[in-house]
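With one protein chain withheld, the remaining protein chains of the complex are depicted in position.
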Amino acid sequence: MNHISPVIGQFLDKWMTNFRLFPPEASKIAPQMDALFFFIVVVSLFGFAMVLVLLVAFSILYNKKRHPVALQIEGSALLEITWTLIPLGLFLVIFAWGAILYFRIFTPPANAMNIYVVGKQWMWKTEHPGGQHEINALHVPAGRAIQLTLISQDVFHSFSIPAFRIKREAIPGRYTTVWFEATKPGTYHLFCTQYCGSNHSRMSGEVVVQTQEDYRKWLSRSTSGASLAQNGERLFASLSCNACHNARPDARGPSLANVYGSRLTLSSGERIVADDAYLRQSILNPSQHVTQGYAPIMPTYQGRIDEEGVIALIEFIKQLDSDYRIQQTLNSTDLVPSESSQTAAVKGREIKQSNSRGGIQP
Amino acid sequence: MSESIHIVVGPRVYVAVLLSLLGGTGITAWTALLNLGIWNPVIALSIATFEATEVVLYFMWVKYSPRLTWLAIAACIFLFSTLISLSLVDYMGRAWGNW
Amino acid sequence: MSTSTLVPPSEPIAPKIPEDNYLSRGYGLRSWLLTRDHKRIGILYLISLSVFFLIGGTLAGMIRLELLTPQSDLMSTDTYNKVFTMHGVIMIFLFLVPSVPATLGNFFIPMMIGARDLALPRINLLSWYLYIVGGVLVIYTMVAGGVDTGWTFTTPLSTHYVNTNVLSTCLAIFITGFSSIFTGLNVLVTVHKMRAPGMTWFRLPLFVWSLYAASIQMVLATPVVAIAIVLLALERTIGIGVFDPTKGGDPLLFQHLFWFYSHPAVYIMILPGMGVISEVISTFSRKRVFGYKAVAFSSVAIAVFGFFVWAHHMMIMGISNYAVLVFSLLTMLVAVPSAIKIFNWTFTLHKGAITFEAPMLYAFGFIGLFTIGGMSGVFLGSAGTDVHLTETFFIVAHFHFVMVGGMLMAFLAGIHFWWPKMTGRMYPERIAQVASIVTFIGFNLTFFPQFILGILGMPRRYASYPPEFQILNVFSTAGATVLGAGYLLSALYLLWSLKYGQVAADNPWQATGLEWQCQSPPLTGNFTEMPIMDHEAYDYAWLEGQNRNRRKVGHR
Partner (left out) sequence: MVSSAFPSAAAEHGEHPPYLLHHFQSVEQQADAANFAMWLFLLSEVMFFSGLFAAFLIYRNWYIPAFVAGAKQLNVGLGALNSGLLILSSFSLGMGVWSAETRRKSCLVLCLILTFVLGLGFLGIKSIEYAEKIEKHHFPGLHYSLSSFIDPSSDQAVSAAGERPLPLDMARHTELYFSLYFAMTGMHALHMIVGMGILAYMILRAWGGAYTSGHVTFVKNFALYWNLVDIVWIYLFALLYLVSRH
């Protein structure tokens, strides 16, 4: 509070230039959200006005000066039923409308472009499929459905873009998704709305919506050299995943080509769609997600790779449509699955718990 | 309001309940050692519920208590099941679909 | 439909306060700290609550001052986080939850049902001591450096990522939780077992009904947050892993358990306020409450449905979408009984003989603000709009409209309404009316801009914000000063009236409750003779007859 008088000047200046009562509508879902919003506003105003008018009217008409003797009225069942059923009906309409909208916000179309968002104290890291990373910023093309897959490395965060009317928590240990289709190029606010510790209020940034062409230019300008999938491929080799998942006749793990999106039968008999969440789980908690016909010998990678690593692996597995390259890597780096490489992998693992020996023996 | 609460429950009832409770404990411990698949939890929890009901009715004299006590217990059981079932709506729902 | 006419009698004002009353039986500290008189315990609660309200209010003022400018310049972000956390903890656990039940409820429930005391006077005193221990722990927490988890203690932030005084806060909440359980338990037992002869369920004042409903929630919901907090403390100290995703635990489980209490808790806070409003509206329109049974049952319905809606606090937090559907639907159902109450209060005015003393003005304020607060809840209960509005200032505004605009207005209405009974003196009427209007204006100026901020997307719990939100924040802070002035004014003249106020008659408002049949301030045992209830609640014809008899006999 070291500048009292500039405050007033600043204030008037902003009053004239910056004042708004409603956020911009910059996504396809925004007008739909606002339609429901204004519907509820109208319902509320109607209800509020009714109560207000009655209050004022009764206060004037039945003021003690004007109406000194009260008439003792017990009540009216008819009126009670009326004002139970009419609000109930309205609320149910609002519920149904809201539910439809909610499912629309959280059900992405099949052709949506996926962007990963990793939240950590106190920044957002967004990862485009081409390997472009951004901190506290997100560039997206207008007119294209974008799916965000969010995860947090530490505490709950929440990814909020008011202009798009969407918001989703990034939670530790599990992917959440949301999608949007931006309509108007421009720069919009991006906030973390779930309280996440000291610098919660600094965990904000901007979303830049560009035309398709500008977006393409931006992509080529900010490429980091390797796409997510390429990073994943490197990680896949360095973690020796290809020692088992190599589609050879003697392979101890299932082939991963075209596995993404397919229906798998697990050893528990459960049938499941291999989506992002499944792939993540089977990397970190493999024993619960073993494909039928395979032994639960895969070690857990919990604590060995961070969320970005997992994302890169998943992106790699998603794009894997043949095992050719994996086998190529095996040959070129001479990582033939042998007992020695197996024990090396075991030795290299850092496990905090004592006596982990034998944990992965078949 | 409730004169019945002042009924004195005698030793015979207590002994009978005691014997059935000890018997129940024996049976439930024995069946747990057999592998009955899905029936293990079912049997264990049914016997536990049976025993708990006996304790509530006789050791805690609810059988001889006013309706108010029954009502309060029913409210509590209802709320307990609300906590469990509505949480399970979330937990089971998460497993259903991939949204 | 029964109608009857009523001529309000002009009762002569008692020249002085009766010599023998609950305040005159013993003056020492001992006579207060070891008292088992429900009225004295009510007063103890009132004093300690006011202290915590003052602390919480000061913290609120600091928040508003910080938000005057977009930068975090008054205090660091860490300090700001601690300030809003302490504001939440103090206001919710030490002020709102015990506010009406422990003060007005403690004081008036026995008198309203014709009993000489609460059923368990010692437990009542114990609950006050537990409250004080909890309060002292909270103050210790503040002195020791505060806590910055937010009052919701979201795991894993509170368990693994902050190093402030989470444990002492947890202990404080655990202990005040038991205080609240004991208060609720006492009310339930008293209403069930201590009613005077003839005081049937449907002759109870609606204040008793709403406190009864709130007490059900206190007794059955509070233990769930107790266990959640115990697990949180174990997680933080030992690392047991039940809320730790790296060990396979589910952090959302904590929120399930936490909101299983903390959602009903908002009904624990608002239901007693609704009870006060029923009393006040009826008294100042000199007319029985419209649809007594509907209002009574809607309290119980709120208490029951209030248990089924907790997960609407978690709609975008990754609970399953089916659960969102279920909880959104149930949330809509719980909104209905509140609407019923609003309409019934409004229609109570119909054909009444209305006057506008300060309690009535506060009650009008309550109806208006609670309607807005309640309707804004529909925006949040509807799953679609919740996505945009949750976790923004819209939530802050909604909650404060219901809690400050609703609950606090009702609390002030109740304090003014029963002030003559509690102290034996009238508060100054004119200045109280002014204070109520100042409070109303200040409140709207403070919190209405926050709705717009929320719609614009300004997140809550932000120490700094984009400059374009400043104007509305300036409005809000300006309003907060007006609101604070209103409260301060009330506090001043209420304290003044303790000594200089006009001596109150036994029944200055010509209200029908049994508590008004006692002297002001009441005797230690409330009644000299056991009352036998022979009329309905809010029976103004009976009151008229009563007054006529008194005049005839020359009673007092």
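A, B and C are the chain letters, set down in written order, and residue numbers restart from 1 in every chain.
Simple rule for what comes next: a contact is a pair of C-beta atoms (placed from the backbone, for glycine too) under 8 Å apart; a residue touches a chain by one contact, two chains touch by 3 or more.
Not measured: the values here are computed from a predicted model.
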For the chain not depicted, the shown chains it touches: A, B, C
Touch criterion as defined above, residue of C:S168, C:T355, C:T481 or C:Q546 at the omitted chain: C:Q546
Contact partner of the left-out chain, one of C:L23, C:A119 or C:A432: C:A119
Touching residue (missing chain; options C:L126, C:I139 or C:V189): C:V189
Touch criterion as defined above, residue of C:V224, C:M274 or C:V402 at the omitted chain: C:V224
Missing-chain contacts mapped onto subunit C: 110, 115-121, 123, 181, 185-186, 188-190, 192-194, 197-198, 219-224, 226-228, 230-231, 234, 238-242, 247-250, 253, 256-257, 260, 517, 525, 527, 529-534, 546
For subunit A, residues in touch with the removed chain: 284-288, 296-300, 302, 351, 353-361
Interface with the unshown chain - residue positions in subunit B: 1-3, 5-6, 8-11, 14-15, 17-18, 21-22, 25-26, 28-29, 32-33, 35-37, 40-41, 44-45, 47-48, 51-52, 55-56, 58-61, 65-66, 68-69, 72-73, 75-76, 79-80, 83-84, 87-88, 91
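In this text, only the chains that are shown with their structure count from here on.
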Chain whose average C-alpha position is farthest from subunit B's own: A
Between subunit B and subunit A, distance of the C-alpha-averaged centres to the nearest whole Å: 42
Chain centre separation in whole Å, for subunit C relative to subunit B (CA means): 37
Subunit A, residues touching no fewer than two other chains: 106
Per-residue multi-chain contacts in subunit C, two or more chains: 252, 321
Residue ranges of subunit C in contact with subunit B within the complex: 192-193, 216, 220, 224, 252-253, 256, 260, 307-308, 310-311, 319-323, 326-327
Complex contacts: residues of subunit B adjacent to subunit C: 1, 68, 75-76, 79, 82-83, 86-87, 89-94, 96-97, 99
Subunit C - residues contacting subunit A, complex: 1-7, 65, 68-69, 72-74, 77-78, 80-81, 148, 150, 152, 154, 156-157, 160-162, 245-246, 248, 251-252, 285-288, 290-294, 315-318, 321, 324-325, 328-329, 331-333, 335-336, 339-340, 342-344, 346-347, 349-356, 364, 367-368, 371-372, 375-376, 378-379, 381-388, 390-392, 452, 455-457, 459-468, 470-471, 474, 540-541
